[in-house]
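Here the complex is missing one protein chain, while the rest keep their positions.
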Amino acid sequence: MTALRTIRTTVNGVAVDRRVEPRRLLADFLRDDLDLRGTHLGCEHGVCGACTVILDGAAVRSCLMLAVQANGKAITTVEGLAPLDGELHPLQRAFHEAHALQCGFCTPGFLLSLVSRFEQWGPPADDEIRTVLAGNICRCTGYQNIEKAVRAFRDSDWAVS
Amino acid sequence: MGRPLPRAEDDALLRGRAEFVDDIRLPDTLHVAFHRSPIAHAALGAIDTKDAASLPGVHAVLTSEDLGESTDLWARLETPERVTFSPRRPLLARGVVRFVGEAVVAALAESRYVAEDACERVLVDYEPLPVVPDVDAALAPSAAVLHPVPSNVLYEHAHERGGVDEALAASAVVIERTFKVARYAAAPLEPRGVLAAPTRDGVQVWTSTQAPHQLQRALVPILGLESERVRVTCPWVGGGFGQKAHVYPEEILVPLLALRYGRPVKWTEDRRENLIASSQARGQVVTVRLGATADGRLTALDADILCDMGAYGVYPHGHLLEVLGTPIMISGPYKVPAVRFRARAVATNKCPGGAFRGVGLAVAAFVHERAIDIVANRLGLDPADVRLRNSVQPGELPFESPTGMIYDSGDYPRALAEALERIGHRDAEELRAGAERRGRLFGVGHAFYVEYTGIGSAVFQGRGMVGIVGFDDVRIAVNRDGTATVWSSLPTAGQGIPTTLAQIVADELHLPPDRVTVAAVDTSAGADGTGTFASRSAIIGGAAAMEASETLRARLLELTSSRLEIHVDDLEFRTGAVGVRGVPATQVTYAELAEAAPEGYLDVVERYDPPETAYSYGAHACMVEVDPETGGVEILRYAVVEDCGRIINPTIVEGQTHGATAQGIGACLLESVVYDESGQPLTTSFMDYLVPSAHDVPTFDIGHLEHRPRELRADYKGVGEGGVIGGGVALANALSDALGVELNEIPVSPETIAAAARKGGRR
Partner (left out) sequence: MKPPVFEYDDPETIEEAVAILAEHGDDAKVLAGGQSLIPLLNFRLAVPGRLVDINRIEELDFVSAGDGEPLAIGAATRMAELERSELIADRWPLIGEALRHVGHFQIRNRGTAGGSLAHADPAAELPAAFLLLGATAVARSRGGERLVSLDEFFLGYLTTALRPDELLTEIRVPVQPAGSATALVEFARRPGDFALAGAVCRVSSAGRSMSDVKVVVFGVGPKPIRLERLEEELVGHVLDGDELRSAAARALSEVDAVADLHGSADYRRSLAAELAARAIERAVDGEAR
């Protein structure tokens, strides 16, 4: 086994200080070392997007990062979108109202991809929404209601916030 | 009921707090990884695990030598026809491997990382045997035979009604075609997984499954424990689509190891394993002759159906799913006076074939919908007219199909007519002209199908799948706080069962839906059953819920009657209470009744086993544009009209239709499991097995009809599979129309489309 490395990172606003094996994937670090299991593993090769987290404001696939690479960075996982037992984030509410989730396994990845996309690139136009969604796979919904949720969020809550 | 209630399940899922099996953490858990065969067919020689076992962090490395034959999975199949051989499936390969991905060695370690390191150090001596890569090879006289029986045909049955040969001979036109439907992977976003922990006197298992009671029943004899000591709980399940409706070797091995080593043991499937070793589906070659009169009336249908079952069956369905499901629906919603089929399940060196949304139905629909389009074109008739002309009419229902299926109720022609209306089929000519101006090809296609739903014991036993009980229980308790808790044997994998059941029970018990909680499925909760697949949950779970509610209502009335000393006939139900008719002020709440009731009195279990199958049906219509140089396809419009009886929750029904139709589109254009000549799977990741993305799926326009079932307890039918049954072939029909070339195999690649565009001369 290779020597452990220390990483210091902020996850959902909380400072974290751990020692990890260099080969440990960021997704496993979040799930196993920090007990944040809302980040899901659907493929472990960067296609499905279920493992998406926000790293320094940008949506990234946590299965394609080593935990050691998060040193000095700030991460938001799905658990960080809404306060514990507090009100849902407007995008989460939009998903709920539009029936944009069925089994829910892909949902955290979509939520974080979208939140960061809106913040970094602004609201997508109608004909851009499917492109914005294309980096996350959903096997259940056929995407129609996810698109509906994005439009609703864009036109009401995002416009306001 | 009937309301588009948002789902109760959503909150936990949206917050990332829903626990899927890999999310469940127990201290001291050992993790499993498998060394899986890299070769499709080989005798197993020496297996050297010393190096692997000596790696720090490795607890044990096991082969089949460490397990007895009594741990094998074996599906008992008792079909009436021809010899069925049901292969034994050892948990770890014993003596021979028969497909790439078959587990040979299991490594148990402190982490999955180390377990995988151990598997890399395992040395296995594989002595290659001749490979049977597909059904053609399997049927060749010189083929290697994979099981201890004379041939690779492990099941065959045939049926004829009406004189097919005479009818064909007398027909104005007979078309003969071979249709091919590839193998597909259900590919739920959450791969499989199982966790087991020894308990004081038994074992507790969590598994990502659609049928926990089925696993529990399989575990009991193998583990040698009494039934009460084996408990299977369903965590949240991230999609199943039928793939998780079977009992897999890992689900037996992991509990066994937990008991053997006295520690929790977990195995989480990775995507590569899921694509090569979890069951694959469909994979059929169907040769058909279809006859018709000059004015387009179908006269006879003759089908020879070959099903690629892979190296083993699945448990407990064996290898009977497609080989029974397709032929019985081969004539679809049409009146065909003479029908004959011969269907064979053929063993090959591939992953076992199992269930995937629309078992049997998707292939049957591909066959009858392509065939009827071909006949219509041959006769120069409008394919929609030919369908309507041959469709079973509403006045003819109930109707016994030529294969003996009793279609119960509905208005099939209206579904098709409405789908065509919704698609705006009158715009076709204008859209075609516009496309051609831009150098594109334009096509319209539609598809029409009937599907069996809500199958119970009569069907499963009738199919010889004696390991499947067919009934399902629902248990409901009225609690001391006036709420109701519901337990069923039907896990949710995203299809909305908790919300749907809650709506039904809320309605039946006069409670607001948020006062009804549907508990996680747990085999120790007292509600036994079959599991969720084949669109049976609403029909069977719903009916059982209604039965249980009826019993509870009677008891609530009885309790109120004695308490108030008023006759039950003078009582009525109000929200969460029972009151006296005409006396608004006088009532007793459920909370009060539950408080005073004898222990367990307001806690009932009822069972339902449907007396007959309910047939949902639908029609798809779509318009496409093809880029003839690249073979690229754009879906311009897509409409679906479906009938699943009375709708419980329209939002959920539409969500199911969107998702299923997306899978149908995937089946036509993107998805397919590919094996090469040596039995090597080529689609081992999501880079090669292409699941539709948001760009590949259009916006669907959905309409509903609501014809009630006949003999069922409740007035809804099953829903959820129609989209994939109609989707693939509606698109194939539209593409064939656009290209002027028949597309009789799916999926179709851009290359095939581009080549067809050249051939069809429409470029």
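Letters A and B mark the chains in the order given here, with residues in each chain numbered from 1 onward.
The rule is simple: contacts are C-beta pairs under 8 Å (C-beta built on N, C-alpha and C of every residue); 3 or more make two chains touch, one makes a residue touch a chain.
Note that the structure is predicted; figures quoted are calculated from it, not measured.
The undisplayed chain touches these shown chains across the complete complex, A, B.
The hidden chain makes contact, of the residues B:Leu123, B:Ala140 or B:Val674, with B:Val674. Set against the missing chain, the residues B:Glu102, B:Asp117 or B:Asp603 yield one that touches it, B:Asp117. Touching the missing chain, out of B:Ser279, B:Thr560, B:Thr683 or B:Asn733, is residue B:Thr683.
In the full complex, chain B makes contact with the omitted chain through residues 112-113, 116-117, 120, 270-272, 439, 629-630, 632, 670, 674, 682-683, 685, 687-688, 690, 692-693, 695-696, 749-751, 754-755. Interface residues of chain A with the unshown chain, by the touch rule above, are 1-2, 5, 22-23, 25, 28, 44-46, 49, 52, 55, 58-61, 63-66, 68-69, 113, 117, 120-121, 131-132, 134-135.
One rule holds for everything that comes next: only the chains that are shown with their structure count from here on.
If each chain is reduced to the centroid of its CA atoms, chain A and chain B end up 29 Å from each other.
Chain A contributes residues 1, 21, 23-24, 31-32, 35-45, 47-48, 50, 77-79, 81-82, 88, 92, 95-97, 99, 101-108, 111, 129-131, 133-134, 136-147 to its touches with chain B in the complex. For chain B in complex with chain A, the touching residues are 4, 6-7, 9-20, 22-23, 25, 56, 113, 187-191, 236-239, 241, 268, 270-271, 493-496, 651-652, 654-663, 685-687, 691, 693-695, 697, 699-700, 723.
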